[in-house]
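With one protein chain withheld, the remaining protein chains of the complex are depicted in position.
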């Protein structure tokens, strides 16, 4: 018989009654605060077009590499999960059958944040009262699909129901931001902005880099075959983004390396890169220099800069060849910040008004590098635990390892960083619960007063994100 | 006056009454499950010959570098502990006197797993009711020795009393596995198998490598002066091991580096290695290539592959020179997996039926590398916390840092990995307690239901090891 699905009201709070009581009290004051989602990867066309989502499998499995990577790790073929092949080979088309694969293997997610998020979506968004399993798979599939067909489950209605005050997506400089403009021009009052993510025109190793830079020139009317023209194109495109309400840029580099190269050297590197002749080290150096240029532009135009380094993208060669990018095979690398950020910090580390938000997939950097850096440099702030570390234990380690050196005020609240729209409230709820539980621990062992904890709970859940991202 | 030796029934469970209650309840269901010991270093001759163990010192101190390294670190000479010198210099022969050194310094082990294991052996195997100390040293020594002389303390009797369902030892390809065959041919029903550990014929830096490769050829009738003949010798020897019931191989390399070299290059490297002319980098490259070859053979013959990388062996030059290998001077190194395993994974990472179990002495790899890799690649599984991390805090960190990304089902239960036979039940008991305590924490903060935790307790204590090692 299927088990009851219960979201315990005290979930994620300490077993200790005293700490749990304090955590619950703090959480009650932030539970219903609006959601600020200053960094993520939802699709803006959902909110401009407001078309209904297709079905449970298309919405909750296929686009979510957090979900299908676990099934793959246990031997379920990506073809059987309906993941499209690059060459158009046949893959499973029966979405109900794919849904059964998730349902029948739902035990694999025990102890993972995916399980927490999915259960929260199932219970709170769709109202299920039994746990997903082989027996309830059809009931789930039919109920979700039926709900998705109703107006109440269209993207804008869910956005409102989720109490989202602001949602940021992430776009290439080549995007015309048509969906964002359409949203702004519409009568709908939801606030959906973008972030300037120039990797396709900044990373010489990005597929189609030279073409993208040419298109970048065409879009901006600049001669992007010269480095100076290319920089002007960035300035123009950043201004274009900013006019639509954008307040931040985002940079997804393999490392945190920065550089400040002489004019002749960067000119030459740029030409090599455009000609597809840059070696891996030269590509790295070009990216490194561009981070420093981006900082300079942030100081000019006020866009907050985000750096997400340290992922070995598409690690699985066979999966990449057959299925393409973003198939759950991005694996963290050791990441160092102290030496690598120095060129940028030497130049702009003390410039008033500049903000650089640092993320990491290498938790060893929390106490050794990131907290000491953010606890000193005026420009630096620490982004929340990211990706694999966006989880209860990951959040606990982040606070345990950064608070004492960087304090709370050099952090920036929570980012959901997700393309799984329905999970956004669940993810913010996990962050709010974990932060309240951490504050409760500090209260219980008398490192913090209750009224201070109360202020901090609101700041971590809401205010710091608004301030840091200038929202 | 000597203190009472009490093993508290709730040891290692959280102080929190609620969590402790859940942990106790889970533990009661797994406490008495048979022991699966799929990887370890006991001596198979114990079980074929079934001769009595000699005395307390020979059994519990001299062969156990976990025990004597602590005494050495506090200034007690290895000679005084009776550790044999390579050159035959005189060392302490009086085993009772050596026993007194342990007893008189037993406080040094406070807070260590050695203390937990020894106390459990003392209380549960020998029935002591007072703590080991200078005052009780003779009583201990005499009682243990008297017990060891009885039939009930012979190896086979202890094996049965310990409720061991299967015990794996580890042997070189040059071993004839005579003891394992004798055990199998005997009327005794204990199951003792080996694992194929080819380091002596795979590592050009292993003492006597070239001789071992020659002997490898003689044993198999292959011409091991050519790389192809050498590979055939591996195939034959693996088949020989497999016929005796072996289900796994084990590889103890300094790093996790793998490689896929062109035929001409590996042929040349092999020749250099046989001639003792391989540089350290060439030796490393040879080992790296051989891991990929071993993976290929595992795919052929189905043996589960284990990789134990990252130990700087025999770090203490003076101790190595005077006393030889395995004297407690192996120290962990930083170990990276993401780049190093890529050549092997590029080739075999997605091959159905292949299993590669990864271990680490570098805990920073848990959340950054190992859990993300095992949470994606179908062939990868995570071995339990190893060696220095086979401890309550080590186990806690392992679960905290791997579960959210890899889940439970990409782990393989517990390995005791020990040559200290008497400690096997104690070690498995620590693992079962710590896993139950971790599951109890997840239950208490509502990340897991009680019935799921109950299933997992059995899987972590028993089933996953059997499945992963194909037992």
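When the chains are written out, they are named A and B in that same order, and each has its own residue count from 1.
In the analysis below, contacts are C-beta pairs under 8 Å (C-beta built on N, C-alpha and C of every residue); 3 or more make two chains touch, one makes a residue touch a chain.
Owing to the predicted nature of the structure, the values given are computational and were not obtained by experimental measurement.
Trainee: Among A:371, A:395 or A:464, which one is in touch with the chain left out?
Mentor: Hidden-chain contact among the options goes to A:371.
Trainee: Have a look at A:230, A:270, A:408 or A:421 and name the one touching the chain we're not showing.
Mentor: A:408
Trainee: Touching the hidden chain in the complete assembly: which of B:259, B:290, B:319 or B:357 does that?
Mentor: Candidates B:259, B:290, B:319 or B:357; residue touching the omitted chain: B:319.
Trainee: Could you list which residues of chain B touch the chain missing from the display?
Mentor: Contact residues on chain B toward the absent chain are 3, 7-8, 10-17, 69-70, 72-75, 107-113, 115-116, 312, 315-319, 328-334, 361-364, 388-389, 391-394.
Trainee: Given the full complex, what residues of chain A touch the hidden partner chain?
Mentor: 14, 16, 18-19, 336, 338-339, 342, 345-346, 349-350, 352, 364, 367-369, 371-378, 380, 400-401, 403-410, 441-442, 444-449, 451-452, 455-456
Operating definition for what follows: only the chains that are shown with their structure count from here on.
Trainee: Quick one: report the Å distance separating chain A from chain B, using the average Cα coordinate of each chain.
Mentor: 40
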